[in-house]
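Omission of a single protein chain aside, the complex is shown with its protein chains in their original locations.
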Amino acid sequence: MRFFSDNTASASPEILDAILAVNRGLEPAYGDDRWSQQLERVFGEFFDTEVRVFAVATGTAANALALATLAPPYGAIFAHEEAHVVRDECGAPEFFSGGARIVTVPGPHGKLSVEGVVRALESNPPSVHTVQPAALTLTQASELGTVYRSAEIAALAEIAHAERLAVHMDGARFANAAVTLGCHPGAMTWRAGVDVLSFGATKNGALGAEAVVFFDLARVADFELRRKRAGHLLSKSRYAAAQLLAYIESGLWRRNAARTNELARRIGAAATGRLLHPVESNEVFIGMGEDAKRELRLAGFEFYDWGAKSSGEARFVVSWDQPEEDVAALCAALSPPGARISPR
Amino acid sequence: MRFFSDNTASASPEILDAILAVNRGLEPAYGDDRWSQQLERVFGEFFDTEVRVFAVATGTAANALALATLAPPYGAIFAHEEAHVVRDECGAPEFFSGGARIVTVPGPHGKLSVEGVVRALESNPPSVHTVQPAALTLTQASELGTVYRSAEIAALAEIAHAERLAVHMDGARFANAAVTLGCHPGAMTWRAGVDVLSFGATKNGALGAEAVVFFDLARVADFELRRKRAGHLLSKSRYAAAQLLAYIESGLWRRNAARTNELARRIGAAATGRLLHPVESNEVFIGMGEDAKRELRLAGFEFYDWGAKSSGEARFVVSWDQPEEDVAALCAALSPPGARISPR
Amino acid sequence: MRFFSDNTASASPEILDAILAVNRGLEPAYGDDRWSQQLERVFGEFFDTEVRVFAVATGTAANALALATLAPPYGAIFAHEEAHVVRDECGAPEFFSGGARIVTVPGPHGKLSVEGVVRALESNPPSVHTVQPAALTLTQASELGTVYRSAEIAALAEIAHAERLAVHMDGARFANAAVTLGCHPGAMTWRAGVDVLSFGATKNGALGAEAVVFFDLARVADFELRRKRAGHLLSKSRYAAAQLLAYIESGLWRRNAARTNELARRIGAAATGRLLHPVESNEVFIGMGEDAKRELRLAGFEFYDWGAKSSGEARFVVSWDQPEEDVAALCAALSPPGARISPR
Partner (left out) sequence: MRFFSDNTASASPEILDAILAVNRGLEPAYGDDRWSQQLERVFGEFFDTEVRVFAVATGTAANALALATLAPPYGAIFAHEEAHVVRDECGAPEFFSGGARIVTVPGPHGKLSVEGVVRALESNPPSVHTVQPAALTLTQASELGTVYRSAEIAALAEIAHAERLAVHMDGARFANAAVTLGCHPGAMTWRAGVDVLSFGATKNGALGAEAVVFFDLARVADFELRRKRAGHLLSKSRYAAAQLLAYIESGLWRRNAARTNELARRIGAAATGRLLHPVESNEVFIGMGEDAKRELRLAGFEFYDWGAKSSGEARFVVSWDQPEEDVAALCAALSPPGARISPR
């Protein structure tokens, strides 16, 4: 029973159907196919504003390309110290930007706080001797499974814009956050001040498709050239486009996220009192001790250790195609002995 | 009737079947899935030698990652002046390598010649004031549709190795070349001195899958880190692996290439006397004059101009799913008036 | 009365004499002059071990070139959060290394602690998804004027080497630290485990000359190419060499540092009770309140604010050519009213 990560998931049937549907005949490449040409209209309707959309193959590419467009080589990018761009991209933002620096900011439960960002900005005043504050990036849902409220995003964006920083959102788990908030996708993005979004679909049911969405059209700048130069302009572009269109138009994004959020909620409920962070998306972080982790693994559960070595912390991620029985079994295993009688 | 490029092709049924076949259940990501784990065995058998294989999404990524592994930031990479890495990758090799320089070398029909490479090496002697010769890259089949004989590759590789340059082959159309030569895949690669190969599958039937194949295992070095850092480590790695396995194991590589080569041969035969280069793969370059091009376009044929402005040159590329009627029609349209009596 | 920085100093007479002495006749360039040829012998004697020495024009160049030689583009460099490479080089290490990341580590009084480094290493375990720990850099004397004891350096180097990190020392104020410790220059460098040193001379009396000194000769690698490529291979190399030779051979390094250390000590004594850090080199950090700072400035003293805005902190740096009267006046101004009677 695998709870390693939502990237262990397969692709949703809707996605494969869409791929099969476009698999006919010769079609212009490099984004000139008829499906890629619909991306901006469909994303525009989804977000209720004019956008520019660029498909890429991975979330790391989406983040690094977006940030490199926002920050010069001598720029500073402010990010939560647990952010994916900090901890899991092998320096991709530095690579794509030509050496911009990520300034890490602490904050409770994986989220940036206004105070944290203000302090970081004050500690990094621009001068000719220093890197130049250029962008703020926040992750929605965060790496610790929590979700920014739209007002929180707006407050952070206001600070950033006041210092002329661009605002980027890493939305690898965008759908999970949107479902949790129950708000319009525009409310937690451009209406709250987000300039550029890495829109994830792969973790939530696509085979492999992400999009960089520009709300601030002036910031697109040289994005297309950067994408090509990084080997991320897909030749047979119809297949990524088809995935993104199906993901949005069929409502798949919402269905899959609603399911994984709900299953994660159940796991969280079973671990009451031991949760390290509020369960607001499809990730659950539990402080259970090393013994309990060992027992769980013996019982067939697969998951990642978290935190410092021997911290006793564990991370469980629910995939869109996670069997419901896996979750029921995990809940049972996590529930305190007395509670295990109750039927589920 | 589209003859723009083989990247306008769809994906072969064998490829989609393979994708569907692996689309079940939770599976480790980032190359730890059971199909990715088979890549080195299958490619090893294909090439009849031990290899290291890394899947990536695009040919530009394959080339740039391979070259960045072979050349330091202050290195020089010798390439034909018409090579894809020179003309069609928006500076990807420079980006991935951190600024290595591509030294362009002329040569007839898109192929490097021994004399050309020797002259280029002599003109670029290493000193502390210059970039350092580091790699030679050749394209098989070449950008002009021609194919290096194994002995030609061996002669070039010998020169390169004598100067301690690594040898890279851009095999975006590897299958077409292999079919033309009718030789074992190992004969035109590692047995001829190729150290690293960009093995293309996308143009010849895959949905989107390329592989970097190291024959010189010592050169792998930090490839994995570079791939991750460039956003080219695919999370749901099973899908690229499945494509590559099916492409090789089902013989699809040979079937599709044999078909496109044959169709290109027919087009070439119809254009006898006007061919700019020998037709040795699925590309045909014809000097026909601007008037003839205009006529062809009016007749519904789509293709790219080639050469200098108003040169009257045209490129036709055959895709694996090119309707045979398209080719017949093109042949008829190309044939000299007297020959046009034959019914279509 | 300027206490801004020791880079406001002029050049010592010994330095100008040395420049004049080599200013005759045509002489090979780019390090082939007869004075550059002596650098490795003279530095070797100074440090009592075989070294490789490369002159450069600035401390930022020395640090960035050294670190780029030690860390790959996907490397992590561990540095104190107040280090010059972090706060005052506009991202030069990132630029020169092609995007390596500086991981900042807190520590009391500007110095790395064993615990701090251990924690940072534990928080950054290498995997294919992360930057790879590659180097530790420490500043001697530190940015806050404190000095590592040789045993402290040895302890840090031991940890670093155990994790296969290279150890770099930013010695922009190397002489001040050496005089404070009263130890052999080798004791606080290679004998303590330092692999590469940025040896500063400019702040302490040179006109403009720094040296990168490799104790671990195997690490020199491609340094020469990197230096050239960064525009830091000086054509008329004799002048930088002459400065460095005079700086060491005439004992200037010690004389100037002894003087500035002593003057700083006096300022520190006058500010007893308000010192933010121990005074161990030529820098004094005082917490005096914004009012006192304003008064001092009205009285003609020039110095930098320190710390957070309105923190009331100030930094005073003594230059080698600082008039003794400036220091006496500053001491008087800093001394508490009652104490001002005592003669100095």
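Here the chain labels run A, B and C in written order, and each chain numbers its own residues starting at 1.
The rule is simple: a residue touches a chain if its C-beta (ideal position, glycine included) is under 8 Å from a C-beta of that chain, and two chains touch if they have at least 3 such contacts.
The structure displayed is predicted, hence computed values, not measured ones.
Hidden chain, full complex: it touches shown chains A, B, C. Only one of C:Gly75, C:Gly91, C:Gly116 or C:Gly193 touches the absent chain when the whole complex is considered: C:Gly91. Contact with the omitted chain, checked across C:Ala154, C:Leu207, C:Ala269 or C:Ala333, is made by C:Leu207.
Of the candidate positions B:Arg52, B:Arg101 or B:Arg274, contact with the unshown chain belongs to B:Arg101.
One chain of the complex is left out; on subunit B, the residues touching it are 73-74, 87-91, 94-95, 97-102, 104, 122-123, 128-131, 308-309. Touching the omitted chain from subunit A are residues 30, 72-74, 98, 128-129, 132, 222, 224-226, 228-229, 233.
Within the complete assembly, residues 2, 4-5, 7-11, 16, 19-20, 22-30, 56-62, 64-65, 89-92, 95-96, 202-203, 207-208, 225, 228-236, 239, 319, 321-322 of subunit C touch the chain that is not shown.
Everything that follows uses one rule, which is that only the chains that are shown with their structure count from here on.
In terms of the distance between Cα centroids, subunit C is separated most widely from B.
Computed from the mean C-alpha positions, the centre of subunit B lies at a distance of 51 Å from the centre of subunit C. Subunit A and subunit B have Cα centroids lying 34 Å from one another.
The distance from the centre of subunit A to the centre of subunit C, with each centre set as the mean of the Cα atoms, comes to 42 Å. Each of the following residues of subunit C touches two or more other chains: 73-74, 98, 128-129.
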